[in-house]
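Mind looking over this structure? Questions follow.
One protein chain is absent from this view; the other protein chains keep their places.
After this line comes subunit A, so read on.
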Amino acid sequence: MLAHFYQGQQALLLKTGCSNPTSNELLFFFFGSVEDLLIHDLYVLVALAEQQSNSERLKQGITQVLSIIDGQHQPWLNGMDLLEDAQQNKHLLSTGCERIDFLLQGGLREGHLTELVGPSSSGKTQVCLQVASNVAKEYSGSVVFFDTGNSFSPKRIEQILGQLSDHSDIESNKILEQVMSNIVCHPVFDIFTLLDVLHQLESKLRSQVYGGSKVRLLIVDSISSLITPILGGSSAQGHALMIAAGFLLKELAHRHNLSAVVTNHMVGGEGGTLKPALGESWRSMPHVRLHLFRDSKSSICNMSILRHPYIVSAFAHMIL
């Protein structure tokens, strides 16, 4: 049973399971446009309906139509709902490195998209491998690693896990196998494959068909190598794909309570200084932006916060 509401040139088709055909026609006749229906507060609508003779049917019709409209979008959440969600579902994931945890006041937050930006060989991949190992071990969660530069090194993961663990040799091999089986690596070499795989992941998470541990961390190393070949030029398609990828990662992080980490490189800016690649539109995409740099020829890495929802800029020094 279809109800058509016309508003000038726009038409909104709503499928209703309504068994009562006349209430829709009455609504149409009474309100005349979708805009009128949506602008007015529910109480106002009910009050208006009360004034009519067939108020019961009108009220029924109103609730039905509004519930259909509500089903088309995300549910409205108020501050209390969001706070509850943040406290119960969005935990902090420790990175395994004390100083980074201290800098971030706990670690990486689920639901956040964190970006690691830095010049070449500043330690971005190392931080990613470190976080992956720690999350797989401490939280027994799955980690999905999208690798664009063949820099995922299982040998390095083994080394890191060896440093983190303090079990005897006999058990440690079994534990190593268990933990490393939770870290999954997928090589991606173009943006379309990335988007495809993220969609796959999303539908699998939504339908919950897979077995095994909960996915807690998603890493894309590095997203800038996928986007740089398509960004710029005469068409805006590259830009659109970049934004689409960013939004998809953020949605995955929020909806499924996981933490997303991406790495970005730097390009020359004005006056010879370096600035993060991917331009101005990408700047506001990640929730948290961390800048890594290494003093030349020393093993000390420096990390500073460029952007964070609630932490003021700060520095940390560490040895990776």
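Here is the rule we go by: a contact is a pair of C-beta atoms (placed from the backbone, for glycine too) under 8 Å apart; a residue touches a chain by one contact, two chains touch by 3 or more; residues count from 1.
Criterion: contacts and distances are computed from a predicted model.
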"DNA repair protein RAD51 homolog 3", "NADH-ubiquinone oxidoreductase chain 2", "Cytokine receptor-like factor 1" or "Aminotransferase class I/classII large domain-containing protein" - which is the UniProt name of the missing chain: "DNA repair protein RAD51 homolog 3"
Contact with the hidden chain (one of A:F102, A:F189 or A:F247): A:F189
Of A:G106, A:G149 or A:G162, the one touching the omitted chain in the full complex: A:G149
Per the touch definition above, residue among A:L48, A:V197, A:I305 or A:M318 touching the missing chain: A:V197
Among A:V215, A:L290 or A:M303, the residue in touch with the chain that has been omitted: A:V215
Touch residues of subunit A, complete complex, unshown partner: 119-121, 125-126, 129, 142, 144, 148-159, 176-177, 180-187, 189-190, 197, 199-201, 203-204, 207, 209-212, 215, 222, 224-226, 228-233, 265-268, 272, 274, 277, 299
